[in-house]
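Written below as structure tokens is the structure these notes are about.
What you see is the complex with one protein chain gone and the rest in place.
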Amino acid sequence: MFLKVKNLTKRFGGLVAVDNFSMEVTRRQITGLIGPNGAGKTTVLNMLSGLYRPDGGSIVFEDREISGKRPFEIARMGVGRTFQNIRLFNELNVLENVKIAHGWRSRDNLLLTMIGGTRVSRAEKEITRKAEECLERLDLLRLKNEYPGNLPYGTQRRVEIARALGSDPKLLLLDEPAAGLNPNEVHELMATLRKLVEDLDISIVLIEHRMEIVLNLCEWIFVLDFGKKIAEGTPKQIRENPAVIAAYLGEESRDA
Amino acid sequence: SGGGAGSQGKESAKNLPDILIGNPQDLSSTNSAYGKGITNSAQMIFDKVNAEGGINGRKLKLVTYDVKLDVNEAINAYKRLCDQDKVVAVLAPPVSNQVLALAPIAEEKKVPLVGPFVDDRCTNPEPGKLWNYTFIMQQSSKQQAQALAAYAMNELKFKKFALLYNVGNSFSVSLAKPFMEYVKANGGQIVAEETFQFGDKDFRGQLTKIKAANPDAIYLPNYPAEIPLNIQQAKDLGIKAQLLGDNVCLPFALQAGEAAEGLIFHNSIDPNDPNNQEFIKAYKERYKIDPVPQAYSGYDSAMILVEAIKLAAKEGEITPASITRNLLNVKDMPGLQSKITLSPTTHKMIKPTVPILKIQNAQFICLTKYVSPE
Amino acid sequence: MIIQQLVNGFSVGAVYALIAVGFGLVFNVLKFSNFSHGSTMGISAYIAYLFAMKFHLSIVPTVSIGTIAGGICAVLVELIAFRPLRKRGGQIVYFFVTSITMLMLLENILVIFFGDTFYAFPKMIASTAITVAGVSISTLYLVMLGCSVCALALLSYWLKYTKMGVAIRAASCAINTCNLMGANVDAVISWTFFVAGLMAGLSGSLLGISYTLYPQIGQIVVKGFIASVVGGLGNLTGAVVGAILLGILEVFFIATIGAGLTPAATFAIMVLFLFLRPQGVAGTIVRDKA
Amino acid sequence: MLDIKELYVSYGRITALQGVSMHVPRSSIVCIIGNNGAGKSTLLNAISGMVKPKSGEITFEGRPLPAHPHQIVKAGIVQVPEGRQVFPILSVDENLTMGGYVLSYREIRERKARVYELFPRLKERAGQAAGTLSGGEQQMLAIGRALMSSPKVILFDEPSLGLAPMVVSQVFELIAKIKESGVTVVLVEQNARKALSVADTAYVLENGKVVLEGRASELLENPMVEAAYLGGRKSA
Partner (left out) sequence: MEYYTSVLMFGAISTIGTLGTFVLTGLTGLFSLGQAAFMAIGAYSAAMGVVRYNLPFAPAVILSVGIAVGLAYIIGYATLNLRQDYFALSTFGFGEAVRAVLTTSVQLTGGALGMTGIPKLTTGPLVVISLVVVVWLIRNVRVSRFGRECVALRLDETAAQAMGVDVFWRKMQVFMLGAALSAYAGALLAFYTSYAEPNMFGWMRSVEWIIMVFLGGRDSLTGALLGSFVLNTAPEVLRFASQMRTAIYCILILVTLNLRPRGLLGAWELSFSGIFGQRRSAVTRGGGSQHVS
């Protein structure tokens, strides 16, 4: 199994943000994670990427237990992510932002770097090449020298995705990647994501409130409410699930 | 080259070049009061000499640089004074640490450093060895501290002593060590040795311990910012032991008010000495403040330089070398501190007197003038 | 002797506490170590001294004048050193640099004007120490402790329950958004500095009265720095508790291992404490939510 | 109510607004749509005084706008900024207090009660540091915060961002209600279809220029708008 989450629990004081949540993700699959605001989706993602330490349960990624590992270790095992509230490095330009994610892959160390030499500059070139490739995938190459803080909100979201790709992840965790995009851009994004899965052989876990994306893109969807899983299934099943409609979609979605 | 702050020497009528004396002092940091005191006194003397026509018609001019308390700054300033300004002598800062660093450099530059620093190592790096270009113009810390110790043991018959001093301050340490050595060597006892660091303002913790050790006397070889607090807080805690102070107690111990009554301390001058009245009056008139202790020793330092320059002028050229040589030729100069003759082997004053003073009714009275055995 | 030492430590702590409350205000609220707080203390102490000498004032008017002088001085410092930097888009970290420079500058100004000698306030209170059952405590320390407790209560209320207080904290994380809410950020920050300055003036003049005056008197602000940080971010109560702990700790070490090594021992305890209790005395960890 | 004439805004080399003119009538909803980087947020920021226009003028109730953001808020214009921008270290309750900064304490208390009624979730979280709220909760807070000051004009910058579908509907209902109560609304939205359906008039921005304006219902039918901003077809 690629990713297997079992009985994951997270508490904040009295609040149980994630309650015995289990899920499975297979290779080359886009999985949706939806639910009302405050349901615990981002919290799940934070635990997957190691930013939060779970209070219970296990996360097994490629047959290795990763709960309790530090975020950078998890990232190096092949889990990349974006943030719901954009967290780009505002004083680094777009290219450098992406380079950060690839940095750890290069085979050098501080002492070697200090002395310099061709080996180091070759490593740096490789990082640059890789970063530009990621930017290219999201059609951002022409913005590589811009500083993210000066870019429009929607573009910043795409830079986040490019940066998450920078480390060659096997699993990509996207937290509301389409927020701030207009419908046309959403379509482009969907195409991009599909292509990523095909080209790079990765899996994606996607949190989104824009139903058109989730329903079109995801093969399997998990629905959270108050930290508990209330449903899982194919887009079709989810759309018709009365519990999901009541808790999340609302009546109006029926005609959508 | 840079001009000194206080040097407004008028253009020499005959257009002879001024005789430049370097004056690297702390003017902007913790010891600025001393630096300014020395500068003030030196300026007074130089103005007087210049008003009388200078030396061989040449005016004396002070080249003053700020060096803070920084050793590197002192080195740079000294080198600059020697190389750029071409001074013939340097009025050294009263901070022994700086002179310790400068002494080896002076061996190369061969420009004498004369000043009221106190550490014996400034002239004798080790017993029997001599730095040729440094001259201590104050009773050395050893002379002062041991004079007080001797007085307390012989005259006051004290046996048990306690100390409270600033371990971070070389001045304090260089007084405390010989004091303790003397006491131990002469059958006394150090019942408590308490210390503090720069910036400390509350000493009750240490004093409480000292009180418990029940000494006959407590020696406080500290700086002006600390002495009044030492005294005040000791009294607050109900300590009855005799308090002993150092040569900054005049006048700063008085800041402790009534608590300072009865304090006994060593000093470099006797303020009641009729010889000194003229200086005190002139200083107060000119600078509108009481002279700090270093103003007295700075005065003597500048005085001996003037004397040496005069002797050198008589010999011929006024050069650093001739001044250095002639500093030892000044005999029995009537300084504020004592009659001053410098020893050729230690470059310290020969048998200087150390006045032991006491505060009585907010007045300083001289108990005795102890003549240092050295 | 043990009780006396405890009281000694507590007294020293009271002094630190008063400094920590003022220092902590800017530190907790605007998130930078404002070392110029120290020089504000120094300047107000000298101003109080000048007035006290000239008009033969008693303690209350002297301290009041010092307090107000501190407030004004701090506002001026903000105006000269921090505001232009903020307006031109400097980062908050640069404030630390300017504040240290301000500390050096103001201290130097004191040296230029007053550095010729050392000063002491005229005697202001009848009895400098109160002795109860053989244990003595300085009256002025009691006054300082009282002042810090009052100031702590007032400031905590101010920060928690008034619009201005909330706005100050809001400005610390997002000045622009704070502006968008209709708060005049310039005024808000000026007020913060004014209040912190009042505290500096108060502690400065009380310090001057109980100690001697010299230009570097403000360097004691580092104790406020230690207390505020140990206390825990965002918490003035923590700063005060931290200050008193620091005082007691110092006196304890002085009494046991001597003053020479006290800084080393204090450092060791401090690191151990922070290691065991990373939120400080009273702070809460506000973890970054991703 | 709010009149914008020939507004130019630039950031260094980049010109973000190139001569935008706009009329916002009293108690109406004006919707602004446009692609990423079209200059929508810049326009709102210019109105709130956060960026200084290079030229052009903005008048509010016949008078030029004051110079500083806080004065503009006093005059009655508030913004729900893009990306929420709640004060992370303040509690929910304190964030709301900040929203009512220009009011008296009594008014603050009253309005807080109303906001809590509107968003019960916020009430549950009143003491929590806003930085730890979920994305959607933060968005609710941002909206609630703007409602605190009883403004005459509210500028919404993508209010539906990160909200669950049900809440999105609620928010649009709320916006309609706000308008009913006599408040003027300027709405920037990516969810153009929903936005146009509540709006009275609408403007389409492209590269800092107004390329299309008109009644919202007309734009909704406009094939060009349909193609460029509504996704070509009804969302799935």
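Read from first to last, the chains carry the letters A, B, C and D; within each, the first residue is number 1.
The rule we apply is simple: contacts are C-beta pairs under 8 Å (C-beta built on N, C-alpha and C of every residue); 3 or more make two chains touch, one makes a residue touch a chain.
Please read all numbers here as calculations on a predicted model, not as lab measurements.
Contact with the omitted chain, checked across A:8, A:101, A:174 or A:190, is made by A:101. Residue in contact with the omitted chain (choice from A:5, A:59 or A:127): A:127. Contact with the undisplayed chain is limited, among A:3, A:25, A:51 or A:135, to A:51. Residues 2-5, 27-29, 32, 36, 64-66, 68-73, 75-77, 79-80, 82-84, 96-97, 100-101, 104, 119, 121, 125, 166-170, 172-174, 197-198 of chain B touch the missing chain (whole complex, contact as defined above).
Contact between chain A and the unshown chain involves residues 49-51, 70-72, 75-76, 80-81, 83, 87-93, 96-97, 99-101, 103-104, 106, 108, 110, 113-116, 120, 123-124, 127, 145, 147, 149-150, 163-164, 166-167. The chain not displayed touches chain C at residues 31-33, 80-81, 84-85, 88-94, 96-98, 100-102, 104-105, 108-109, 111-112, 115, 173-178, 222, 225-226, 229-230, 233, 260-264, 266-268, 270-271, 274-275, 278, 288, 290.
To be clear about the criterion, only the chains that are shown with their structure count from here on.
The innermost chain, defined by the distance from its C-alpha mean to the mean of all protein C-alpha atoms, is C.
Distance from the chain C centre to the chain D centre is 43 Å, each centre being the mean of its Cα atoms.
Averaging C-alpha coordinates per chain places the centre of chain A 28 Å away from that of chain D. One simple way to say how far apart two chains are is to compare their mean CA positions; for chain B and chain D this gives 74 Å.
Touching of two or more other chains is recorded for residues 42, 84 of chain A.
Multi-chain contact residues of chain D, defined as those touching 2 or more other chains: 132-133. Of all residues in chain B, those touching chain C in their complex are 27-30, 32-33, 36-37, 167, 194-197, 199-202, 204-206, 208-209, 212, 224-225, 228-229, 232-233, 236-238, 252, 255-257, 287, 289-290, 292.
Those residues of chain D that touch chain C in the complex are listed here as 48, 50, 68-70, 73-74, 78-79, 81, 85, 87-90, 94-95, 97-102, 105, 108, 129, 131-133, 145, 149. Touching chain A in their complex are the following residues of chain D: 11, 14, 33-38, 41, 82-84, 121, 132-140, 158, 161-169, 190, 192-193, 228-232, 234-236.
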